[in-house]
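For this view, one protein chain was removed and the others were kept in their places.
Lettered A and B in written order, each chain numbered from 1.
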Amino acid sequence: MSNSELKHHDYHLIDPSPWPILGAASAFTTAVGAIIWMKSLDDGDGVFGVTGWLPFAIGFTMILVTMFVWWRDVIKEARVDKALTPVVQIHLRYGMIMFIMSEVMFFVAWFWAYFDVALFPGAGVMGFEAREAITGGHWPPMVTETDGGYFKGTFDPWHLPLLNTIILLTSGATVTYAHHALLKDDRKGLIIGLLLTVILGVSFTVFQAIEYMDAPFTFGGHIYGSTFFMATGFHGLHVIIGTIFLAVCLVRAIKGHFTPQQHFGFEAAAWYWHFVDVVWLFLFVAVYVWGAGTPVTH
Amino acid sequence: MRNRLKGGQQNSAVFKGIGSILASAVFSLMLIGVAHAGNGQPSPWQIGFQEPVTVIARQIESFHDFLMIVITLVTLFVMGLLAYIILKFNEKANPVPSKTTHNTAIEVIWTIVPILILLVICIPSFRLLFAQYTFPKADLVIKATGNQWYWSYEYPDQGGMSFDQLMLRDDDNNPIGGPDGQPRVLAVDNFVVVPVNKNVELLITASDVIHNWTIPAFGVKVDAVPGRVVRAWFNADTIGTYYGQCSELCGKDHAYMPIGVKVMSEADYGTWLAKAKKEYASSEPVGKKSGDTQLAASVNASTNR
Partner (left out) sequence: MSTQAHAADHHDHDHKPGFVKRWLFSTNHKDIGTLYLIFAMVGGTIGGFLSMGIRAELAEPGMQIFSNPHMFNVFSTAHGLIMIFFMIMPSLFGGFGNWFVPLMIGAPDMAFPRLNNVSFWLMPPALTLLIISLFVEGPSGMNGAGVGWTVYPPHSTSGHPGPAVDFAILALHLAGASSILSSINFITTIFNMRTPGMTLHKMPLFVWSMLVTAFLLLLAMPVLAGAITMLLTDRNFGTTFFDPAGGGDPVLFQHLFWFFGHPEVYVIILPGFGIVSQVISTFSKKPVFGYLPMAYAMVAIGAVGFVVWAHHMYTAGLSLDTQAYFLAATMVIAVPTGIKIFSWIATMWGGSVRFPTPMLFAIGFIVLFTLGGVTGVVLANPGIDRAFHDTVYVVAHFHYTMSIGALFTLFSGWYYWFPKMTGYMYNETLGKIHFWMLFIGVNVTFFPQHFSGMAGMARRQADYPDALAGWNMISTIGAWISIAAMAVFFFAMALAFVRKQKAGDNPWGVGATTLEWTVSSPPAFHAFEKLPKVK
């Protein structure tokens, strides 16, 4: 921090930065781009006569660039300016905890949608006549004549989903192993732990993709597929983000950025990963196992 | 700075001013319930409910009269305290401020007393709510379906007789005083007709977006939600014509899909029914969609409790 000579406190005052406004501009481009893209699906007319995915891709790329330069600055401030005093590290901890809390509430929305139908699949006291016609009044839904063929059965939870559960649990262990190694200043252990975690994260995603391709139901058209793909898909997205986060930590570990005293970047990644892990357990129990009924595939 | 110092005294006088304006406003609210007007529709400068014609609507009104007293007293109490402060504790009258910041007794009182008031409110409130959801044995079932932007009705017990109810526009059929002698915006082409003093059960749903079926004079208001069939009931005890308006935002003509119900004597109802059966028997309501028959079939299974 350039004006550190003047400071009489341990806080980190940041110089003006162009990245926030760039980030906002990127978000705007992405939002408009997303609408254009969505309105171009199924031969739509787009918006303002513009069609296609390009505006979205541009906006999204801008976001990625912003994130890169922004976090590059953060890392530089930590390493070169030594700005991350103990109190600033506590800031970051609070920040990360709050962020994860907000993410939890995001998942509340998907689980709410899921339980809304899973607990009340029939007409019941609320008069869900149309729903009963689609689900047959059961959860998981019955294959009915009115469901439009969008639903043909559920997954066997003890197949790929179980494997993925084991993968995620193991990855939780490996990231903890890495943490312990880091605390003991065992850089090799750290790198191996992180590498294993990243590999496990990637394999989770691969298996999830395989599973998706096999699904006997679709995202659109039927409430089963909608709730299933939204919840697991959003989780999958978080797995990918977490994996990237861990991969960045891996690179930083290889470069020797972390010390037993100061390694918040790593810790944040680990917290995030545990959060993703816990959400999966809920998904596994509520959606895959409890919501499985009689499996039809495999 | 100069202005500020003078402000103190001027304001106390002015505040007496607002005090009295507000007090009279709040008192006028208290009159509600006394000042009734016109049957089945709003009337000019009305400040109360429309004349209630069901037991439930009367219960709503008397509960509201009670609530009005409570909330008026609460508001006046707060205003009175403020007026007192403005008079007694302004800078002039009380140059040296006290330093009191705690008084456990009074803090307990202003926690407990509101709790008690609320408990007292809860009793008639629950009674009213349970009364609304105590479904008597139905003498007549009517199914109402909201469509953009009209209602369709079915009398399932009368051989599935069904018809649509559309607003009459000014230019449709226009004698002086509004279409067909009915009030503008509320006027409808076909009325729902029910016999007086009979339990009418409503089955309410919608075909496209959410609408809301209401007749203020009956104390009934139910969202018409696509995919759901919701039950409601009323028993109107006064012969007359009653209007309501769709009360859930449903698009462009949300203001133009009124609800009109005629309550008739048993005999008149019989005459109407005979005629209506002929007239409406063949006509399929415009809004009828394929899913609907299925809904009607399973409707009796659904209870709203």
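Keep in mind that, in the parts below, a contact is a pair of C-beta atoms (placed from the backbone, for glycine too) under 8 Å apart; a residue touches a chain by one contact, two chains touch by 3 or more.
Please read all numbers here as calculations on a predicted model, not as lab measurements.
J.: Any idea which of A:P55, A:P141 or A:G265 touches the chain not displayed?
T.: A:P141
J.: Per the definition of touch given earlier, which of A:W19, A:Y177 or A:Y212 contacts the omitted chain?
T.: Touches the omitted chain: A:W19.
J.: Specify the residue from the set B:V53, B:A144, B:L168 or B:V230 that touches the hidden chain.
T.: In the complete complex, the chain left out is touched by residue B:V230.
J.: Just checking the interface: what residues of chain A touch the absent partner chain?
T.: With respect to the unshown chain, the touching residues of chain A are 2-3, 6-9, 11, 13-21, 23-25, 27-28, 31-32, 34-35, 38-39, 41, 47-48, 70, 73, 76-77, 87, 90-91, 94-95, 98-99, 101-103, 105-110, 112-113, 116-117, 125-128, 130-131, 134-135, 141, 147-148, 150, 219-227, 230.
J.: To test your reading of the contact rule: which positions on chain B touch the chain that is missing from view?
T.: Within chain B, the residues touching the omitted chain are 1, 3-4, 7-8, 10-12, 14-15, 18, 22, 25-26, 29, 32, 38, 41-50, 57, 59-60, 63-64, 67, 70-71, 74-75, 78-79, 81-82, 85-86, 89-91, 94-103, 106-107, 110-111, 114-115, 118, 121-122, 125-126, 128-133, 148, 178, 183-186, 208-210, 212, 216, 219-223, 225-228, 230, 243-256, 291, 304-305.
In this section, only the chains that are shown with their structure count from here on.
J.: Indicate the whole-number Å distance between the mean C-alpha point of chain A and the mean C-alpha point of chain B.
T.: Computed from C-alpha means, the inter-chain centre distance equals 46 Å.
J.: Which of the residues in chain A come into contact with chain B in the complex?
T.: Per the touch definition, chain A meets chain B at residues 123-133.
J.: Can you check the complex and tell me which residues of chain B touch chain A?
T.: Within the complex, chain B contacts chain A at residues 205, 226-231, 291, 294-295, 298-299, 301-305.
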